[in-house]
Every structure is written in C-alpha cells, then in structure tokens.
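Only a single protein chain was left out; the remaining protein chains are all shown in position.
Chain IDs A, B, C and D follow the sequence of writing; residue 1 opens each chain.
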Amino acid sequence: MNRFWTTFHQWGSPPTFYRFARALQPWLLVPAVLLIVHGMYAGLVLAPADYQQGDGFRIIYVHVPAAWLSLFVYTSMVVAGAVALIWRMKIAEVYVVDAAYAGAGFTAVALLTGMLWGKPMWGAWWVWDARLTSELILLFLYLGVIALNRALPDRRSAARACAILAIVGVINVPIVHYSVEWWNTLHQGASITRFEKPAMPMSMLWPLLELSLGSMLFYFWSVLLRMRGSLLERERRQAWARAVAADAQPS
Amino acid sequence: MTPLLSVRQLHHERGDRELFGGLDVDIHGGEILQVVGPNGHGKSTLLRILAGLIRPDVGTLAWRGRAFTSWEDEPVAPLMWLGERPGWAAAHSVEHNWRYLRSLRGLTPDREACWIDPAWWPRRFGDLSTGQRKRASLAFIEISGAAVWFLDEPLSGLDVAMSAQWQSRMQQAASRGTAIVLVSHDALTFSPDRVLTWTGEY
Amino acid sequence: MTPLLSVRQLHHERGDRELFGGLDVDIHGGEILQVVGPNGHGKSTLLRILAGLIRPDVGTLAWRGRAFTSWEDEPVAPLMWLGERPGWAAAHSVEHNWRYLRSLRGLTPDREACWIDPAWWPRRFGDLSTGQRKRASLAFIEISGAAVWFLDEPLSGLDVAMSAQWQSRMQQAASRGTAIVLVSHDALTFSPDRVLTWTGEY
Amino acid sequence: MGALWIRELRSYWQSRFEALQCLAVFSVVLLLFPLGVDPEPELLRLMAPAVIWGSALLACVFGLETLFRQDLREGWLEQAQTSIWPLPLLLALRMVAHWMFTGVPVVLAGVLGAAALGMSEPGIRAVGWSLLLGTPSLVALGSVAAALTANLTGGAMLSALLVLPLYVPVLIFGASAIALAEAGQGTDASLYLMGCSLLLSILLAPLASAAALKVVAE
Partner (left out) sequence: MGALWIRELRSYWQSRFEALQCLAVFSVVLLLFPLGVDPEPELLRLMAPAVIWGSALLACVFGLETLFRQDLREGWLEQAQTSIWPLPLLLALRMVAHWMFTGVPVVLAGVLGAAALGMSEPGIRAVGWSLLLGTPSLVALGSVAAALTANLTGGAMLSALLVLPLYVPVLIFGASAIALAEAGQGTDASLYLMGCSLLLSILLAPLASAAALKVVAE
C-alpha cells in the first residue's frame, strides 16, 4: 500500500509527469493516426453502402466515436476532479480543465454530425428528443466548466472549482446514455429507437471500432500536449520548468 | 510554554510573487503582536494564513501545540477575525447582526456593557458611518471571550478618542490573557509586546 | 477674492438627526482644509454635499461665485472625489480603470510620471492590497488638473512612508493652486491652512 | 444551534419582502408566457407543465443572489470559517431557511397557477407534489453554483449559466409528472425519481457548496 502511494505521488509530481507524457506521446500518436487512416478508408470506401440509407450512414464513423468520447471525456474529468479535490494533485487539476476543451469539441462534433444525419433521416435538423437535448446540455456543462475556469483569476482554485462543477454535473452522463430507454418508458413510440441498435454487418462495425479507438488515442495525445503546456505555464517559476524552457530555446 | 498558535517555515505566493519564504511566527497568550510593513508586502495575507482562512503553499500551522485542521472542534470559537470587510450585513440592524454573529460562535446574545452606543441597536448596519461600523465590529470582538484576535487595521476609521479607547481596551484584554495580532500602520499609544516588521522578500 | 466653492446656511438631516444647523464654509484655491471631528458627526456627509453629490436639505452652494447646478459645463472636470468606495472596477486592470476614469474627465490617458508603480498596470485592481488601491486612486487624482480635491480619509491604509509622500504631494498641489478638502483622523506631518473641527450638533 | 437557526429565520423574516420577490418573479414569468401566445385553452394546457416548471426554475435562479452572494460580498465567509460550526451545516441551515421563504410560496403559487391555466384535478395535484419535491433540489443545486461564483463580479449571470444545465433533470421529471397526470396516468415513478434526487442533492449540496466556497476564497 505504501509503495502504491509513493508511486502515486511521484507520478503526480509535475516534472515526472511532464517527462512521462513527453515520452508517451509518440506511442499514442502513431497508432492513433494508423487506426484513423485505416478506419476511414475501411469505413468510407470498403464498407458496403447501407441498403436503407445508402452512403448517408457513413456519418456514423464520425458521429459515434465523437459521441462516445464526449461521454468518456466527461467521466474522466469527474474522476480526475475527485482526485484533484481529495489529494490536491496538480496533474489532476490540470487535466480537468484541459480535458474540457477537447470534450466540448467532441460534443459539438457529435451534435453537428447528428444534425447532419438527422436531416435525411428525420426530415429535420433538430428534434427535441431526450438524447439530443441531454447531449446539448452536456455541451453546456462543458462550456460552464470552461467559462468558470476563465472567470476565476487564480489558476489553482479555478481548476478545483471546475472539478466541483464537473462532479456535480455528472448526473447528466447517465441521462445522456440511458435517455433512449427512459424516454421510451415515459413516452412511447419515439422513432429513433430503430437506429440505436442497428444490427450491423462486421464490415461496417470494424471501421467503427477502429475509429473509436483511434480517436481515443488521439484524444489522449492531444490532452497530454495541452497539459504539458499548462504545466509549464503553471510551474514557470520552478527549476524544472525553466530547464525545460531553456532546452526548448534554440540558443 | 507552548505557544497558542505557531507557524513554521511558511512559504506563500500571490500572483507569481513569493510573499514569504520560510517565515516562523509564534503567538503566545496575553501578548500583543503588531505586524507593520510597507503596503503590499503581505501583512494581510499573513494574517489570513494565521487565522486559518487560507492554506499556505508550504508550512505548518499548530494550535496549542497540535497540528491545526479547523476551528470547528471547540465549544466556543477560539478566535476572532476583523478584516477589510466586516462580515456584518449592511441591510440588517446592528442588533440582528450582533445576535447572529454571537450565535455563529456559540455565545449567548448578551449585549450589556459593550462598546456599542445603545442608540445604534435598531439602526441598519449600513447606515452607520465608517468609524461607527468599525467600532461595532470591534465591540463584538471584545466581549467574545476568544483566545486570539486577528485585527487587520483596527484603528483606521476610528477618531482620535476612539482609537485611544480601543488601544486601552486591547491592553486590558491582553492582561486577561488574550493574544492579539494586529496589523496597523499607525503608531500605537502603548508599546506592543512584540513588533514584527515585515519588509519581506517582495 | 471670491472663494472657489462656498456653502451658506447649510442644514442637513440624516435619519432624524440634524447633522448641520446653519454651517458656512468657504474653500479658496491653493488652500488645504482639514475637517476633523468625532465619528459619525457628519464629516463624510459634509464632503458629499460640498462635492455636489447630495443636495442639502437647506443651504446654497456657490461655485466660483455663481450658484452651483452641476459639474457638466466645464471642459475638464473641476473636482476630484475620493470616497469610501474608490470607483475603480475590481475586475478590470489598473490600466483600463485609469484610462476609463481619465476619459470620464475629458483627459488624455497620460500615465507617465504618476504615483502608480508601473508593475501594477496590468494587474486587476481588485488584486492590489488595501494600501496599493488607495495609492492608485490618489495617483489618479493627483495628475488630473482639477481645481478642488475632496478626499475622505486619504491616508488610511497607506503605510508610513506613503502617507508622508502623499502629504508632501498634497502640499505641492496646493502650492500650484489646488484647493484640497480632506477628512482625516490622523495628525498630518504639516499644518494645514485651515482646520474645521466639526463636533456638530450631534 | 437553536439560536442560530432562529437568527437565520429572522434574517429572512426581516427581509421578507425581498424573499417574496422570488414568488413575484415566479408569478410574472408564469404570466408572461400565456401572454406571448394565442391564449387558446388547449394550447395553454399543453404548455402548462413547461411553463410552470420553467418559471419555478427561473424564480429560483433569481433567488440565488439572496441565498448568500450578498453576504459573501460583505465578508460573511470569514466569520463563518472562524465560527464553531462546520461550514456545510451553516450552509444547510441557510438553504432550508431560504427554501421556506422562497420555495414554499412558489409551491403554493404554482398550484394556483395550475388552476388558472385550466388544468385537471390530478394535474394540479401533480404540480403541487412535483414542486414540493423539486424546489428544494433547485435551491440545493443553486447553492453550489452560487458558491462557485461567489467572489466574482457579475457572477450572477455565470451562476445562472452554471446552474441551468444542472436543473434540467429536475425540470424533466417535474414536467413529465405533470404531463402524465394530465394524461390521466400514474405519476409515482416521476415523483419517486424526484424524491431520490431531492435526497441526494440535500445531502451533497451543503458539502459541495462548502468545498466550493473554500476553494474559491483562497
């Protein structure tokens, strides 16, 4: 147990984490790019057109990874937020804030692609279905975190405040996820259900999984990049950060 | 004798600037400690740290010899705080504020023999003049029975007579065993037990 | 010589109590007038009346010999006001506040050679310490070119050195012809041209 | 504690007109919406759940200012932190008092409003129950948002922005309970969910608000 805590704290110290992140990044980026490129090719070219929707269904390859990630990122923010509040771990603080930007991005992409898809499928860009609305609320939660972070003058307390907000908002994640079912128990006969559990042929499913994994790796890469920047900024007066900055300067 | 409150190896930053780099302070019962120093060198921040209102970046706070966690364990609040903002609600009467603040500290609402002018009780706190507001806050602190008082510029706003009165009241409290930490730019009429001249690393 | 500002037969009540019952005050250019008096006897109220911020119940105000209506006719604001609340926005930078307040008075945003520490310009006004905020407000008043300054407790919050500096700066301004009315409980380092000791009808 | 609680109540009692404004805002918002549409009884009845719950929500958001933002500006937090009571307890007392002076009138007015909008008997009952279970959650969640924005200038708007998404689940359950009752169906499931979220928010909000206040004040 003691071993565990020591490792935990070490890993949580900014310089260690910075070095670790820098070393890890290529291992995330390369597979991410490979998976995404192959997944795109497989999804957009190799996979057969849907017999009902034609080529329109291919939006799924952007929509679903983005939608999944929008939920995943929020959940990870909540976990990091709890760590930040309980153990005052700087890395977790930085993660909460930096993940919010990517999370808002994924949510926006999920919404936009969903709308693009909805137009041919439902004949409207937008319907006030629970899934859609709760996803939009998720976007507002992300925006709230970003706004709060910008509004508070002190970086550390801003991050911790954002952690509290994220934790309080976590109730929305299950709502997004289960909205399809709950909405049905409350109101019968929404026309969306048909699309939620499509029996997919493998040739359609594979690229989806590849793309999901690829974008998740890509997300981790990008959030690490952001976090490195934030850490340097926060710790700019510490010796290690100065050393890093000095290394980066071409002299 | 263990000090009432002590801080060791205090480091604290505010907006990139290190205000304290390893400060040690001890506060003993019955002692008046005046903190003086130029504007912006961290006197108020130090007071907030000592009162447990902000947690220092580095450093440990001990209360009666044991590591400080919070003020919530004692039956009667052991410390009194006077900051820039009084903590009295401007829209409520002096009396209501008084009773509310007393109950916050687990005290009965006694209001006899205090330093407040009886004519003020029914008035809105916000309608008092600057010096009257200051005096009301100080009057509250005086009969609280707390072991330590933290006073940030208690004399500013008081007229000459009131300032002298408050200073002798502080001395009386100290002689009854209260520890007083005060930040003040004014010269006092008495000489405090200890002066911490904080010119800092600023 | 007609006084810059004069008030005759001033009567004013605050919450049932008559603060002034027929007070006459004249303010001449180049003169420093200190108003002293016990807490709550109406010094701040008097200052507000003189500055035209509140209208007295009874009494007339004259500016350069003519009945006063408002300050809006002059090309450059003829008076400066420092009250309990500074009028600077806590959430904005010192520089932005400076420029805004200058433009309110029709002044160019000059900020050379003023009493503000250059390191403060980019900082939020609300992040400055008590004394630093006071000093920033005073610095603004100093280079405004106004004919009269009304200062309510300008020295409170300033450290000893800054207080002395500001007092000599006030003297310099007076020697350039500025009239200064200040309310202060502190003894000044110089002797003001006139002291109005207001113990009032309170 | 008893003395403190009495003081808390008297604070609200002394400024009861301010607290009743929450009710007034509720009523005005409730009135605005029918004014904006063709006042056909059928349409009004359909809109009623959304309108009632929307108004309750907004009244609550306006009320947050008096919950403790004003006190914080005056330095209340330092006094609370140096008091002998745990901060979450103080906040919980405040929330309860606040709800009694702002939430309860809204519940009553909501029932009246429902009748005025021409709802059925079970619908009116559902309005009453859902507001009774829902408004305390609104206060509790709102206190977290108010605490997070406690020392910001212009924080009122930010706290509204933070709190409205949090209110959505309450709104959905509350409005659906009303709609179900109007449609002649059982409302137990929705009300049960609201009760759960009420419990959860009452238990957690004081802790979260206290944590937020401490974080923000540092």
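Here is the rule we use: a contact is a pair of C-beta atoms (placed from the backbone, for glycine too) under 8 Å apart; a residue touches a chain by one contact, two chains touch by 3 or more.
This is a predicted model, so every value here is computed, not measured.
Of the candidate positions A:22, A:88, A:150 or A:242, contact with the hidden chain is made by A:150. Seen from subunit C, the chain kept out of the figure touches residues 51-55, 70-72, 74-77, 79-81, 83-93, 96, 99-106, 108-109.
In the full complex, subunit A contacts the hidden chain through residues 124-129, 133, 136-137, 140, 143, 147, 150-151, 187. Mapped onto subunit D, contacts with the missing chain fall at residues 15, 18, 21-22, 24-25, 28-29, 32-38, 43, 46-47, 49-51, 53-54, 57-58, 61-63, 65-66, 70, 73, 153-154, 156-158, 160-161, 164-165, 167-168, 171-172, 175, 179.
In this text, only the chains that are shown with their structure count from here on.
In this assembly, the C-alpha centroid of subunit B lies 30 Å from the C-alpha centroid of subunit C. Averaged C-alpha coordinates put the centre of subunit B at 37 Å from the centre of subunit D. Of all residues in subunit A, none touches two or more other chains.
Multi-chain contact residues, meaning those touching two or more other chains, occur in subunit B at positions 84.
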